[in-house]
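Complex shown without one protein chain; remaining protein chains in place.
Up next, subunit A:
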């Protein structure tokens, strides 16, 4: 039988990924089940990274934008960082290796290395589809991370910070958080470092029935790093989740949010802040399934674009036939501070139920000259006045987080970004 194969001409980055796998496969942690998933992922990578003709990647041509893939670097000495929120318990992953941490009395913690070795993570290494490039890169190379289990009825007295610090090379990590029934927790997922790394980080968050979780993803990679993030979320019955995603750095960033509101009466809030400067390319892609009746969701994304930065938000909301009385509102607002930058917004609603309220809106605006004049007429110099107006645009979303400490810390991040890029 003739075996016709489409010959793919690999880019330098694709070659680098494939040869890195050949070199590293034997030393990667995992049993047979894990190894099998890794092989499946590599088969996908062999077909080439998705380009703009692949619908999910239309605004982020990964094949073109991921121009180089750095070699793995032996772990240099790295210290964990101060937590975002004072008083947090920090679980650090330094250059891809989970560090032993303090005992947590109310939460059980496992390392991902162990779960790869015993095969218990294998099922979660499955890809979301043939276009799941982030999943494929991560499944092929993942080495470590943390898995947390918060018991039912626990109310954590302190935030937990999953701190992923890179010092260059490649870092492929995973995190998992399971919040038991009626548990209450604030989790920070911190993505940072100071190298020109390629980072892939995949998280799973299960919010149990009646649980209330605030999950903050703070991506503040240096300007020459590439960050590929993914989070899978399940929200149980009557549970509440606030997912906050902030991107303030990175040369190439894609954050995929795959959320299923699977419990009746659950509430989901997505708040996103993208501060884009220089020649960064940042893509936030959300797929939200309203799978149960009486589920409520609101999604608000605010973007500030300066320099030659490019951004995209793809927001897909799917309402299942049974998910009657779904209430979903999505908005993406962009403040464009430069003629050379840009932002694309692609909302998509797929509604199979007949009794729902779903809406979306997108705006792109510039600083209102009348507002600027008003502030300057009170003696506020132009730079400060612009800063106030830009900050106001973003702060509206941050202030919805209500927790004063969180708001204050995040507004501090805003100030730091404006000081550097405003």
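Everything that follows uses one rule, which is that contacts are C-beta pairs under 8 Å (C-beta built on N, C-alpha and C of every residue); 3 or more make two chains touch, one makes a residue touch a chain; residues count from 1.
Assume contacts and distances are computed from a predicted model.
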Name under which UniProt lists the unshown chain, selected from "ATP synthase subunit b", "Monosaccharide ABC transporter membrane protein (CUT2 family)", "FeS assembly ATPase SufC" or "Sulfate transport system ATP-binding protein": "FeS assembly ATPase SufC"
Hidden partner chain, touching residue among A:18, A:89, A:375 or A:407: A:375
Option touching the unshown chain, where A:23, A:223, A:348 or A:396 are the choices: A:396
Subunit A residues that touch the omitted chain in the full complex: 369-371, 373-382, 384-385, 388-389, 391-393, 395-396
